[in-house]
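A single protein chain has been removed from this complex, and every other one stays in its place.
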Amino acid sequence: MIGSLLRREWQILRRAKGAVINPMAFLFLSATLFAIAAPALVIQQTSQGASAAGILWTLVLLTQLLALDGMYRRDFDSGLLEQLLVTAQVPFVAVLSRIFMQWLSTGFIIVLASPLLAVLLGLSVETLPATAVALLLGTPTLSLLGSIGASVTVGFNRGGVILALLVLPLFLPTLIFGADLVEAAQAGRDFMPQAYVLGLISLGALALAPFATLAGLKISLEMQ
Amino acid sequence: MLAALKRLWHKLGSPRWFFALTSFWVSLLGWAALLFLLVGAVWGLAFAPADYQQGNSFRIMYVHVPAAMLAQSLYIGMGVAGFIGLVWRMKLTDVFIAASLPLGMVVTALALFSGSVWGRPTWGSWWEWDGRTVSTLVLFFLYVGIYALREAIADMQLRARASALLAMVGTVNIPIIKYSVEWWNTLHQPASFGLTQKPAMPSEMWLPLLVMVLGFYALAGFVVLTRMRAEILHREGSARWVGEWIAGRRAI
Partner (left out) sequence: MFTLNQLCCERDGRDLFAPLTLGVAAGDYVELLGANGSGKSTLLRTLAGLHSQFSGSYETVPAVYQGHRLGLDDLLTPVENLLWFAGLEGATLSLDRILDALQETGILTEAYDNCAAMSAGQQRRVAMARWMLSQRKLWLLDEPLTALDIEAQAVASRIIKEHCASGGAVICATHQPLDLTDKTTLTLTPQLAETAS
C-alpha cells in the first residue's frame, strides 16, 4: 500500500513540477526583496550576521506556509481524499506518506538549496553545514504541524489566512531554535543543544500530526 | 462503582442536568467574585505599601498578573475540554469552548494592555519584547486562530470538532512555545530588571494579589457558567424542559 501511495506522489511530482519550483522561486525572490529593502540587515550585517539567520528562517516559514495551503486542496477537490478515507486500509499511513512527500518537495529542497540561500543572505561559508543541519531537523516540524492546519482549512474557499493564523504560532519554537542554531554556528559556539531540541520538536510533531491531520480531514470532508 | 461513575459522566454531559446543577454555582461564584475583587482591589490599591523602586505603578500588577494567569488557564481549559469532547463526543464541551473563547481573548488582551501600561513607567517604553510578553502575545494569536476557525465553519457540530482539535493541538504546544520563548529571551534580554523575579515580595503585597487572583478566577467561573447557560438555552431552545423552565421563571 505504501508503495502505491508513494508511487502516485512521485508521478504527480514529476508531472506538476510547479509544486517544487514555485515555492523555491518565492523563497529566493523574497530573499532578494529583503536584501533590497533592508540592506542594513542583509548586506552590511550590522549585528555580525546574526540577523541573516533570522531572515533565512522567517523566509523558510513563509515559503512553507505558501506551499501548505495547497497540500490537500487538489486531492480534496478531485475526491481523491474521500476515496482515501473510505478505501485505505490504514488511512494513517496514507496521511503520513502525503506529509513525507510534502516535506520532500519543499523542506528537503530548501535544505539542498540552503547554501545558496545562506550565501545570498550573507552568512559565512563556515556556517553552511550548520544551516543545512538546522533546516534538515527543523523543516519536518513545519510540514507536520502545517499538515494539521491544512487539513482543517482545506474545505474553506479562502483558507490561506486562517491557515496562517493557525500554524504560524506553532512554528515559533522551530523558528527560535533554528535561527539560534545558525547564529551560534556563525559565532563559533556549540550548536548541538539547539540541534537536539529541533530534532525533539520534530519527533513530537511526528507523534501528534498524523492523528490530528486525519481528524481534520474527516471534519473537512463532512463539510460538503 | 464503575457503572456509577459512568452514569455520572453521562449526566455531566447532559445539558439539562448541567443547567440545573449550575444555577446554584452561578450565584455563588458571582458573589464570591464581587467580594474578592472588591476586597483585593481596595487592599491592593489603597493599603498595600508602595514599591521601593517602582512607587505606585507596581499596583497594575493586581490586574496584570491575574489576567495573565487566567488567560493561560482558560486556553488550557479549552484544550482539555476539546480533548474530552473529541474522545467522548460530549456536547457540553463545545458549549464550554464557545463560552470561554471570547472571555479568554478579552483577558489576554487585558494582560497585554496592562503589561504595556506597566511597562511605560518601569521600562520607559510601551512595548518591550520581554519573554512573558511574547508568550502572551502568541497566546493571543492562538485564541484568534480558533476564533477565526469557528467563524469560518457554519455547521455547529463540525465547528465544535474543528475548534476542539485546534485547542488541543495548541494546548500541547503551549509549554514548548513558552520554553522556546524563554530560551530566546535569555539570549536577547535587553538590560532591564525583571519584574517578578524580585526576591520575596512582602506579604502585604502578595496577599492582596492572591485575593485578586481568586477574584479573577471566580469572575471567570461566573462569566463562563452564565454564558454556558445562555448557550444551552439557545441550543436546546426546542426542548421541553427549556419551555418549562421559562414558564417557571415567568410564574415567579
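By written order: A and B. Residues from 1 in each chain.
By our rule, a contact is a pair of C-beta atoms (placed from the backbone, for glycine too) under 8 Å apart; a residue touches a chain by one contact, two chains touch by 3 or more.
Here the structure is a predicted model, which means the values were calculated and not measured.
Colleague: Given the contact definition stated above, which residue among B:23, B:125 or B:157 touches the chain not shown here?
Modeller: Within the whole complex, the residue contacting the unshown chain is B:157.
Colleague: Give the residue, chosen from A:85, A:104 or A:206, that touches the chain omitted from the document.
Modeller: Answer from the full complex: A:85 touches the omitted chain.
Colleague: Give the residue, chosen from A:31, A:52 or A:94, that touches the chain omitted from the document.
Modeller: Going through A:31, A:52 or A:94 one by one, A:94 is the residue touching the chain not shown.
Colleague: Please give every residue of subunit A in contact with the chain that is not shown.
Modeller: So the residues of subunit A touching the unseen chain are 1, 3-5, 7-8, 11-12, 15-16, 75, 77-80, 82-89, 94, 218, 221-222.
Colleague: Which subunit B residues touch the hidden chain?
Modeller: These residues of subunit B touch the chain that is not shown: 154-157.
Operating definition for what follows: only the chains that are shown with their structure count from here on.
Colleague: List the centre-to-centre spacing of subunit A and subunit B in whole Å, with centres computed as mean CA coordinates.
Modeller: Taking the mean C-alpha position of each chain, the two centres sit 32 Å apart.
Colleague: Which bits of subunit B are touching subunit A when the two form their complex?
Modeller: 86, 138, 141-142, 144-145, 148-149, 152-153, 155, 158, 161-162, 165-166, 168-170, 172-173, 176-177, 179-181, 183-184, 187
Colleague: Which residues, counting only subunit A, touch subunit B once they are in their complex?
Modeller: The touching residues are 145, 148, 152-153, 156, 159, 161-162, 165-166, 168-170, 172-173, 176-177, 180, 197, 201, 204, 208, 212, 215-216, 219, 222-223.
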